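Below is a slice of the complex: some chains, not all, each in place.
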Amino acid sequence: MTSDTSRLGFYLLLAPILLWLVVLIILPHIGLFVVSISEKIGPREYETGFGNYAAFFTEPLYWRTFARTAIMSIVATALTLILGFPIAYYIAKLTRGRTKTTLFLMCMIPFWVSELVRTFGWMILLRETGVISNALQYLGVVDGPVEMLYNDAAIMVGLVYTSILFMVVPLVTTLDSLDDSLIEAGYDLGGSSTSIMREIVIPHAMPGIVSGCIVVFMLSLGNYLTPILLGGKDSLWFTGMIYTQFITRFNWELGSAFGFLLLALSSLVVFVGLKLSRQSLTETMGRT
Amino acid sequence: ETLRLLTWGGYAPDEVIAMFEAETGHTVEVTTSNNEEMIAKLRATNGGGFDLAQPSQDRIASAQEEFGIYKPIDMSKVNAELFIPSMLSATAGNTTYEGEVYGLPHVWGTSGLVVNTAVAGNVTDYTDLCDASVAGQVSYRLKRPTLIGFAYSMGLDPFAAYDDTDAYQSILDEVEATLTECKPNVKTYWDGGDEIQNLLRSGEVVASMAWDTGGWQLNADNPDITFVAPEAGALGWIDTFVLPARGRADDAAYDWINFVMQPEIAAMITNTAGNFTAAVDGDAGVSADLKARYQGSFDQAAIDNIKWYPPVPAGLEALEGATLDRINAAN
Amino acid sequence: MVPFLPCEGAYLSVPHPDLVCSDLTKDFDAFRAVDHVSFEVPQGSFFSILGPSGCGKTTLLRMIAGFQSPTSGDLRIKGKSMIGVPPNKRPVSMVFQHLALFPTMNIGDNVGFGLRQRGVAKSEIKKRVEEVLERVGLPGVSQRRIDQISGGQKQRVAIARCMVLEPDVLLLDEPLGALDLKLREHMKVELKSLQAAFNTTFVYITHDQSEALVMSDNIAVMNRGQFEQIGTPHDVYHAPSTAFVAGFVGDANKIDAKVIAVNGAVLTLASEGGSEMKIDAPSGGLSVGQRAQVFLRPEAIELATGGDGVNVSGGVVESVLFNGANSSVTIKDQSGNLLKVALPQTGNFANLRQGDSVFTRWDPKQARCYPASGN
Amino acid sequence: MIPTVPQPAFTKWCYRAYVTAFFIYLALPLTVVCVFAFNNSVFPSLPWEGFTLAWFFGTEAPFIGVFHERAIIRSIGTSAFVAMWVSGLAVAVGTCNAFLFVRHDFRGKGLLYVLMLLPLIIPGVILGISILVFSSSVANTLEDATGMWFDGLRPGLILVILGQFSFITTFATLVISARLQKFDPSLEEAALNLGASKWGAIRQITLPFLLPAIVASAVVSVLMSFENFNTTLMLVGSDSPLTITMFDKLKQGSTPVLNAVSLLLIMVSAVLGMMSLLFQSRKR
């Protein structure tokens, strides 16, 4: 109880988190930045400069892919929200007891297997010789095989699938905490379903919506497998580009710059999202 | 000792490993990969993490120059008699950097066309993949062999331009235009050997630029599908043995090299990988079917027309990369 | 957009009670939560439903509000049947147990919610919100967040939110339950005066008898889904019509006894311990030999230093509970029965100590007596 | 909208239909993956060629079952090894963090908390490359200076473990903090009051109370580690965890062996998930 020992305890608790954050997060990102501002001018020769960033802005391929990735991620986030909200609402407000637990668990199932397996499943379903194409032919809806793989829609399906859980869970949590009597009070005061949704339910669910959207957006933006495996020849993804720079092109410098830009983009979108919805990172993410 | 082997799919069949482990007492851990990733991994580890790697011979000298990730071959530990002398010396020539030899030949083969002749018999050259008759049913890799194959097919000579950056760039520009135009024809760009085989086998793809071995393996199941040496010439490659700079099990690595180059073992590898090896008498034990398929694809003219990859000068891949990116991005 | 303006005009000539429930019943599967309840609440009165936890009060109230539909029976407000009318179309408003103020809105928006739903113009809403807040004694708070006001103020905001809609009937589900003791005492009085000021019909449910007694014009005492008695607070306290009401409303000594003589209205009973007592009260048809329960309020018993007469007995002080004005003693009579007796507020007997001998006396008219039931 | 407010039957019906469709959407890919593990064909696709267990137990090429695929068996071991370490480290550090954030007030706490949350909004690939780039440059510097080799700083299991740990710890911290927040500190005081030492109180009262959260976060860490791809991809050396091996195989083209592995994975993680949930609800 004396202040000496509690000081010691405090520092003992402080040490691991500092070690973790400094050694694994902060220093590596500084390192990444340092590498991103070194330009390669010959074999094993480098000099400092913003050439890599310049390359990004002068090469349309790079920034287009960047924009494309951002836009598709935002679309995927919006889709996930639209598809997930009714489900979360159903689980939180329209079911009780065992049914509720079961449905909630069922939402978690995809999370329990790796993204690779999920994506693999979609490949089996969507490919030209896949299950859906065959089923449609069998039902006589189409006469020949249909290719549903290798396009942006397939990517969307995969992204939404991969991330829906991260939308539904925080939504269920926040909606659960919405007291039924608030909704009843809304009706009692003459509200309609839409006005109650708009004025009571959604404002209450805002922290869940925001935290769900942040997580889904981050997952989509940083996704690699889904666009690679489900996407077609035009489906470039910025993470794939980073991978290419690091692995195929051995160009760590440009890859680092890309990485930093992606980081900046994600921080920016998250920041803007938080500002627009008047939420704080600590409050929304702290409660997931 | 544990031998950590970084190689292509099919180059280290389980039965061979079992025999090797039984004979030498080493254990083998295999990581399958491709040229780019092999180099990338070794670069990231600064030449560590693996004890033996198998990139293609054209990609060794430049990587060594840039990253210094390999160590020279100690010929005294290699049983040179197991190697076909011409290949040994050709590889030595192409993988010399600052007077040291870094590579030994292992498997060789070609890239060309794999075609379902029943539906796409008209595809006989790389550029035929862009023909309207096979629209949406074509595949190739978005990698440098495709650029080079198309260049030859378009009447250009990319290898000759290797040392002239500007000339090479203009070749690339032409190829880029063609491939960009060809893009709507492509179903998907393939990545791994089995992937393209699956696409061809299921009929989703009917013509493709691919490795010869894939074509021959498919031929066994479906006689309509086979490897076709393109009119402009197949692209010849040799995959090698190299020692990562910081490999820890050199002895095991040399043991492995000497073991797999024995004729019987080489034949086993040929039978699984589908490609012939640089082992003396390696083709003796190879199945007659495979030989027949090889002969069906390559007549003497075609063999003479094989374009063997010269070493890639440093810096060239950056140009190619940019071209590939632009093709990828084009709409 | 204005579905329930107070129904005046045509109806005014016929003096309807505001709320009429007839034979209202609600079953949850096999369990009957509300059992053939009938009552009427006249316009402008304060009607309380008092009963122990789980007796069905909330279920009844929610049927009136439209959140449960009755299994059978009818429910009329201002003469119109409400069966099948959704909650947002009924001319009733409800103050929820935990108030259910919308935490995402400020006070003005909370109070204005109902008017917004009716499509009232913004400026008009603002005016009426200010007005009603003033009437509940909270002028100028409309910009505050709901966590910036105290519990008692929240209470008033919840009422204002309902009253701004001018409902025919205001329903209140134990709205004081969450407040602390002192505040509850205060709000009891305040609620009653708000009701008087608005002159709206209040239907109030509670399990706290003191709340019901203090505020109501009429009280319905509910037990196991049924109404046991409906009456004024005075009736319910002084003339409970069942043993349950006698025991539940107010403090009472309960004595198990047997009738040994009936003489007109006067019963003579013997307690289990053997002491005899006389009761002059509605007997509920008790006859000699029947077992009965006698209820006797602590304040109905007088202490004396000696004497005899009807219902006088000597005893010994078992314990003294000093509690200011509410002090009491427990007295054990000769036959071993314990009797709780309120100490007179005059300060007499304030020096009584454990073990002292003392006499008790009570008026035969002050006790109530019911046939012993199963429980 | 809620059960106590009556709704038109049609609305209710549509809503249920949507929910049903949604759960079919959720189940479909996994079901398909599992079903094709039993297809007697070398492709995980139609037509259905009959039932076989060869993709589990087969020994004859091309029907080599999971249990005879060296690469897969080895990578499962690698994954398990990585997951154990990651989960152990993440839970340990997460527990410390929880105590730090819940029990202590200090300058810069808010900032540190935001930093702690940061890994949630850093894409996994970036975490991977930043650690790769940083550790490589440290290794290069050290090696240039000392002439020794620092293999731990090169791609390999250590970096994979650190990479996964770097963001999984955030989850562990959040889960454990949430529980610690619910802990009534007067319980610890009660223990002290009853004669326990400070550490004794934590050990006997606080940690048992945290146990459900600790177990839950350990399980979640294991699952996250097992399925992590983005970060691992950049840091992997010669020993690749299961997802990487499967990805390599998938790129090569796929056989139903992958379905078989997936089926096993689904089963194991379902069991793990159930266990952690059961544990949590029982210990509530």
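Per-chain numbering from 1; labels A, B, C and D assigned in written order.
FYI, contacts are C-beta pairs under 8 Å (C-beta built on N, C-alpha and C of every residue); 3 or more make two chains touch, one makes a residue touch a chain.
Since this is a predicted model, take the numbers as computed values, not measurements.
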Labelled copy-number formula for the complete complex in this structure file: A x1, B x1, C x2, D x1
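The rule we apply is simple: only the chains that are shown with their structure count from here on.
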Labels of chains that are neighbours to chain A and to chain B: D
Highest C-beta pair count, chain pair: A-D
Centre-to-centre distance between chain C and chain A (centres being mean Cα positions), rounded to whole Å: 55
Contacts with two or more other chains, residues of chain B listed in rising order: 202
Numbers and ranges of chain D residues touching at least 2 other chains: 4-5, 45, 132, 254
All pairs of touching chains, each written as two labels joined by a dash: A-B, A-C, A-D, B-D, C-D
Chain B residues within the chain A interface of the complex: 36-37, 39-40, 43, 65-67, 136, 142, 183, 186-189, 202-204, 314, 317-318, 321-322, 325-326, 328-329, 331
Chain A-facing residues of chain D, complex: 1-5, 7, 15, 18-19, 22-23, 25-33, 36, 44-47, 92-93, 96-97, 99-100, 104, 106, 110, 112-127, 129-135, 137, 162-163, 165-166, 169, 174, 177-178, 198, 223, 226-227, 229-230, 233-234, 242-243, 246-247, 250, 254, 258-259, 262, 265-266, 269-270, 272-274, 277
Of chain C, residues touching chain D in the complex: 62, 66-69, 86-87
